[in-house]
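All protein chains but one are shown in place.
The chains carry the letters A and B, assigned in the order they are written, with residues numbered from 1 in each.
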Amino acid sequence: MSMAADDRELRDESLDGLQLSAQLERIWRTPSGLLGALMSVDHKVVGRRYIVTAFAFLLLGGILAMLMRVQLAGPEKTFLSPDKYNQIFTMHGSTMMFLFAVPVMEAFAVYLVPLMVGTRNIAFPRLNAFSFWMFLFGGCFLWISFLLNVGPDVGWFAYVPLSSLQFTPTKRADVWAQMITFTEVAALAVAVEIVVTVFKLRAPGMTLDRIPLFVWAMLVTAFLVMFAMPSIMVASTSLILDRLVNTRFYDSSSGGHPLLWQHLFWFFGHPEVYIIFIPGTGMVSMILATFARRPVIGYPVIILSLIAIGFLSFGLWVHHMFVTGLPQLGAGLFTASSMLIAVPSGLQIFCWLATLWDGRPVYRTPLLFVLGFIAIFVIGGLSGVMVASVPIDTQVHDTYFVVAHFHYVLIGGAVFPLLGAVYYWFPKITGRMLSESVGRWNFWLAFIGFNVAFFPMHILGLIGMPRRVYTYTAEMGWERLNLLSSVGAFIFALSFALLLANVIYSLRKGARAGDNPWNASTLEWATSSPPPPHNFDRIPVVKHRDPLWADSESLPVVAGLSAERREVLLTSLAEAEPQVREASPEPSIWPLLTAIATTVFFIGSIFTPWAVLWGTPPMAITLIGWFWPTGSREDEA
Amino acid sequence: MPVRVRTALVFLATWLLAACSGRQSALDPQGLQSDQIRHTLFIFLIIAAIVWIAVMVVLGIGMLRRKRASNQPLDLDRRFEEGSGRLILGLGIATVIIVLGLSFVSYAGQRTVFAKDENALTLKIIGHQWWWEVHYEADSPHQSFVTANEIRIPTGQPVKVELESADVIHSFWVPSLTGKMDLITGQKNELQFTAKNAGIYRGQCAEFCGLQHAHMAFAVIALPPDEFGRWRDHENQSANSPADPLGKQGEDLFRGRGCALCHNIRGTLAGGQLGPDLTHVGNRTTVAAGTLPLSPATLGAWIADPQHIKPGNLMPRMPLQSDELIAIIHYLEQLK
Partner (left out) sequence: MKQTIVRNVAELPTFGFGPRSGPWWGAMGFMALEGMGFAIAIGTYLYLYAVNPTWPIGASPPDLWPGTVEAALYLLSIIPNEYTNRVAQRQDLPRVRICLIVMSLIGIVLLVLRGFEFAHLNTRWDNSAYGSVVWLILGLHTTHLATDVGDTVVLAVLMFTHHAKPRRFSDVTDNVFYWNFVVLAWLPLYFLLDWVPRL
């Protein structure tokens, strides 16, 4: 673009106040109407959809959990047939892991990271829209299959040979494997967006040591996704190939091996736990700073811990395979490496305890959930140290002890912070506060219900109850603890009903939030609630790790970005020095069309290998449509 | 704690755990290995409890103590920041020491649990959807025999089980005797254990193996060595021929109505290999892989409609008149 053209361009320095807001809003807003909504590439719109969809899947997965708890509340109940039960526990695990836990964390990141780093949109906004559609279609594909009685029934881990064509001749295992492909495509896309957003779209001056801890956590998580998920993609693809075109990856009579599946699955599956948990710790650090009324102690320690957890998480997968007959010394080494992850996790907890110790805590609902998180997660971590021990694991592996353990880790470590995060960021996202009094009830019901539901499972496992059994007999002596657990589960479920009621009520009647209702320190609170389509009228300049605490009166900003086309500011990787004013894509229908073409390809290819042939041209065409310039100002810059 | 509260708690605990017979429990070890594992478990448990309580105490004091005066979030006390930094580092090092210590404790336990004895009594167990095939192997083929779903072992003597699978992955688990080990398609695993006391210990498949994973149990019956020897000699023999007409009718029906296509009864013409061996089924304690206690009534219910008791299992329902059913039950019962 020549200098002459530059001179004619309307820049944000020549506008001010409302005029600037209105102009930026006009170029950044999502087009109106249904078509406009389908074209949206605004990270806030996509993020909101992502969050709502993930919570819808939480609700569905939770209903399944309740059905299982009814079935197990007493011995030899016939509420669910074994076939239904097996589908339901598989659906519960798959839904919670692939359609709720990972997506909801990425969803919060999609919404919050661009705001926290002070930019106008996420990197690759069309990829972001595509990611959401793939997630939605993959989730619907799984659930519609389930409602048609083709829901997977081979466990969320789908071990071969049970999931092979010989032992699962129906399409159930294919549905599971292809759902994986859908959600992994979606997750990988978001991971790349987050890495590039954090690397290149940070506000000027946001050096590496001024990045908010949630953003750091999501950066580490994004890398984990990028390095862990290819493994499950290879696994699920090879499983489908075994089932569809007779390859022999897992056929032990033709040189394949069932344990290959377990290695591939857990090489992904263990980091998966941290993909869910690390964002939770990021949320905890943010909430804690705000409500302890001081910065979190040990900022560098927390970052190094996150990175250490990221690395260590790739060296633990074998502890899921201690009873498969591996060499003993090797297994012993994996005991040590698995326990070592307690060190960085512990360091983070010590930092949080020290922060609370010195802080002036304000006990609002988000902080309550963080305190609950500490109490529960530490139990989960410690029982994790137990299951890391080979001899102990030979007893508790695949028992209810492990069910208790990972619910303490995942619900304690991720869902409690997440619920805190909902209370914390709801005002930013909607402009209204959630009810505090309902929030307290919500917390206490969740805390009590959770512990009543899951603590007894530790004992059940030790007194011999294996996982994934649809029933048990009275003489096993498991019925009363199971009944107690079921009662707890319903109390826990009630807490989510309260949350839902609180959200619905507060959306209309909640108190107006204002820009920064909690008097927090990070950039997402420097703009209005909800933020305008362009996030910030002018891109902030960061001079402190807690910018809004360092100067609560005025915000230093940059000027000079375009006010007539979508433009974001790219900065250097380490020092966040401004480098380029890069165009940001305008809304487009093509990501949706590409997602539809990809969905046809994926679903077709579990029925016939020829889908790879006839499914590719539509994908290629939609992708060309996506990238082909339309002559807009953004394209022709 | 007021007496009433204490009584209530004790009552609650007993109520919750009542009827816990301990036949299938890692907390009620009856073998050398399970004993060692419980020992290791308790060491971990005590340390875990201390750590958790310490964290909760620090958290509680942190919440209750008098706070610093300044209301300005960034107005921090330099001495506290540095001191807490050092303390956190120290606690980190303490964590490293604890986990390394626990790794050592764990490995020591692991070596005991997986110690091998060359003179162990060797059994081969093959997992099927959803039952257990048990081979007693001896140097002489005349001393080798096959049974199902029930394993008798001598007390005080190491037992080695070789584990294989005929279909999907299963897991062999008798918590009162030792930890579990998977039965993996195309791979041979083994597990050794020693029962300290005589008794019946229940085991159950611990790896999800399909529709009836919940009903894939078995019993390990530990007998004093001389009693075990007598049992083994008896088990090695072929099946009894029925002495009475009803029994003979049952034997004929067993062949005639297809039972023999899947089940083997040594010494008779029934030589099927798909289902459990029934040579001495009358001596067993359960029906349908630990699903029901064995009695004429349960045997009858099982044969009359296997799909009602264990839906999806591979045994088909055979159309039988009630007198035919009675004859078959009678025949099987006397296969002692």
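Throughout what follows, a contact is a pair of C-beta atoms (placed from the backbone, for glycine too) under 8 Å apart; a residue touches a chain by one contact, two chains touch by 3 or more.
This one's a predicted model, so the numbers in the text were calculated from it and none came from an experiment.
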item: Chains shown that the absent chain touches, full complex; value: A
item: Hidden-chain contact residue, picked from the options A:238, A:399 or A:495; value: A:238
item: Residue among A:146, A:249, A:518 or A:549 that touches the chain left out of view; value: A:249
item: Of A:22, A:148, A:474 or A:573, the residue in touch with the unshown chain; value: A:573
item: Option from A:195, A:308, A:333 or A:448 whose C-beta touches the chain left out; value: A:195
item: Contacts of chain A with the absent chain, listed as residue ranges; value: 1, 6, 11, 13, 123-124, 127, 188, 191-192, 195-196, 199-201, 204, 226-227, 229-231, 233-234, 237-238, 241-242, 245-249, 251, 254-257, 260, 263-264, 267, 515, 526, 537-538, 541, 553-561, 567, 569-570, 573, 578-583, 620, 624, 627-629, 631, 635-637
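By definition in this document, only the chains that are shown with their structure count from here on.
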item: Partner chain A, residues of chain B touching it in the complex; value: 15-27, 34, 36-37, 40-41, 44-45, 48, 51-52, 55-56, 58-59, 61-63, 65, 67-68, 71, 73-74, 76-77, 80-81, 84-85, 87-89, 91-92, 95-96, 99-100, 102-103, 105-107, 109-114, 129, 163, 167-169, 171, 173, 175, 178-182, 184-187, 189-190, 202, 204-214, 311-312
item: Parts of chain A lying in touch with chain B, wherever the complex brings them together; value: 81-83, 86, 153-155, 159, 161-162, 167, 252-253, 257-259, 289, 293-295, 297-298, 301, 323-325, 328, 331-332, 335-336, 339-340, 342-343, 346-347, 349-351, 353-354, 356-361, 371, 374-375, 378-379, 382-383, 385-386, 388-399, 456, 459, 462-464, 466-472, 474-477, 479-481, 484, 521, 546, 549-550
